[in-house]
Structure formats: structure tokens, C-alpha cells
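All protein chains but one are shown in place.
Then we have chain A:
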Amino acid sequence: MSPQSFSLFFVFAVLNLRGFAVSDAVNVVASDSAENLGKVSPLSPLPGSAVVDSPPVFTPAVGSAFLNLLSSFPEDLEISEYCSELLLVFGQRYVTYVDCLVPAARPVKACQNCFSSYGSLVEVYTNISSDQMGPGNVSCRDSLLRSDRLMLVYQLFSSLQHIWEHSACSSCVSKGYQSLSNDTLYFLDVLNQTIACFDKYKQGNLTDLCSNCKSSYKSLNVLYGRKELNQTLCIDLEDSMNMTRKLWSKNFNCSLPREETVPVIAVSSFMLFLPIIFYLSSFLHSEQKKRKLIHPKRAKSSTSLMNIQDKQS
């Protein structure tokens, strides 16, 4: 099975190589993008690894050692100039977005910092994937997105799209990726107040902090709870709230103490005591249920077990 599939892959790769070599324009594009990617690769691992992972597509265009292996395809099978431009722009914006994401990984600021670059990435991808004919009456959707098994552009984009969806950023960002939504800004404001309060009392007695910051922390909690219900939370807010809560409960130790052990134990042991009384009293006072035996009529007395014993022995 595996040799067969390997050889299939090889054939496929060769076909692709030939495709890249067919015209100058394409060669330029390919080398450009490769260069571009090569440049960013130390910074952002994702496109870099793409380069490493898919050498058959990119390296031949840079190193022309294999060029003589490639014969050209007819013109109409190749991608148009318009499409290659789109591809180029896609690559640039892709890199920008990833560049933005990586430093925003911890503490998570992926939505606040990078929503605009994601917006522009989506824009160019929408162009690529749209049905509309570009100049020269060509649609790049087929040629860029689904002319090969790998579907690299699609996969690259969908991986980022997955990150975006997973982080639920869209609930914090206004429509059209223009700005953060007002809700979010308000929440961040309240959050900042709380953090400021923490900072103010951090040095002194922690019980002071607990009592003084309680109101702002509580209002933050309430706001968060409301947003949780509305499902208007994104990962940034969740993460910052988590950190705040951790600070509050673990670092400053403001959790509620367990202090009413005695009444709880008293009430519950009273309840546990009731069944004992119940069973004792019903055992002592309730009249025991008796069954009246009926005497079956048998033809012989052999039903008695005495006789069974006799008969068996």
C-alpha cells in the first residue's frame, strides 16, 4: 500500500513542479513568495514550517537545479497574474496576522491586538474564494484553492480561522473587524479598575484589600456572569477574568471561609437521628405482621420433608 501511495505522490509532485516552471510570471511569483516566507520563517514558525514541510513546491523555484526537468504546460492551465497577486497579498497578510498572534499568546490578547489583521486576511481570502470573475474573466477560486490535493491556501487559512473561532473573538469585535465592541471596552475598563484597586492595597494587609476591593471585584464578577449568559465572551476576557479570580482567591485569599460548621452539623445530625427513632419506634410499637398458614391437602403425607429425607436415604 505505502509504496504505491508514495509513487502516486511523487507523480503528483512532479506534475506540480512542471506547473510552476511553465511561465516566467509564475516563476517570479513563486520565488517571491518563497523569499517572503523565507524571510519571516525565523519569526513565525507556521509559514516557516510550511516551507520546510513542502519542499517539492517551493524549493525548485528558488534553486533552479530541477528546472530542466520541467516542461511547460499550456497557458490556460496556469494561474493568472491577478490570482498570483492575490496570493501574494494573502501571504503578506497571513504573516502579519501570525506575527501579531504569537506575542499575544500569553496573557491572551489575541482578540484585542490582532482583530484588524485578521479582518484584512479574511478580506483577501474572501476575494480569492469568491465566485466573481476578476479581470481577464478569471476566478481564482478554482485555481488557487482546489486544483491540488494539498489545497495549501485553504488549509493555511482554515487553520487560522479555527484559531479565531476557537477563541470566540468575534463576540468581542464589532462587525467588519473595525474595532472592539463597546461591551468589551466597558468590561476592560471595569477590569482595569479592579486591578488598579488590587495594586493599591497589595502592599498592605490583605484583609484590607479583600474588604476594599470587594465592591469593584463583585461588580466585575456580576458583569462577567452576565456576559457569560449572553455568550459575549472571548478568550481575552475569559483569560483576564481567570487571572483576576486567581489573584483574588489564591494570592489574596479572599475566598469565603467555612465558618458555620456547628449549625450545619447540628441540623444534619438531627436529621440523621430521626430515622433511628422512627425505626426503633416502629419496631417496638408497630404490631408485627403475621401470615396465616394454609394447610394444603395432599394425597399422601410424603410432602413432609421428614419423608423426603427418608425417601432420599
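Convention: contacts are C-beta pairs under 8 Å (C-beta built on N, C-alpha and C of every residue); 3 or more make two chains touch, one makes a residue touch a chain; residues count from 1.
In this text, contacts and distances are computed from a predicted model.
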Per UniProt, the name of the complex member that is left out, chosen from "Chloride channel protein", "Ufm1-specific protease 2", "Sesquipedalian" or "Phosphatidate cytidylyltransferase": "Chloride channel protein"
Interface residues of chain A (partner: the chain not displayed): 221, 241-242, 245-246, 248-250, 255-261, 263-268, 271-272, 274-275, 278-279, 282-283, 286, 288-308, 311-312
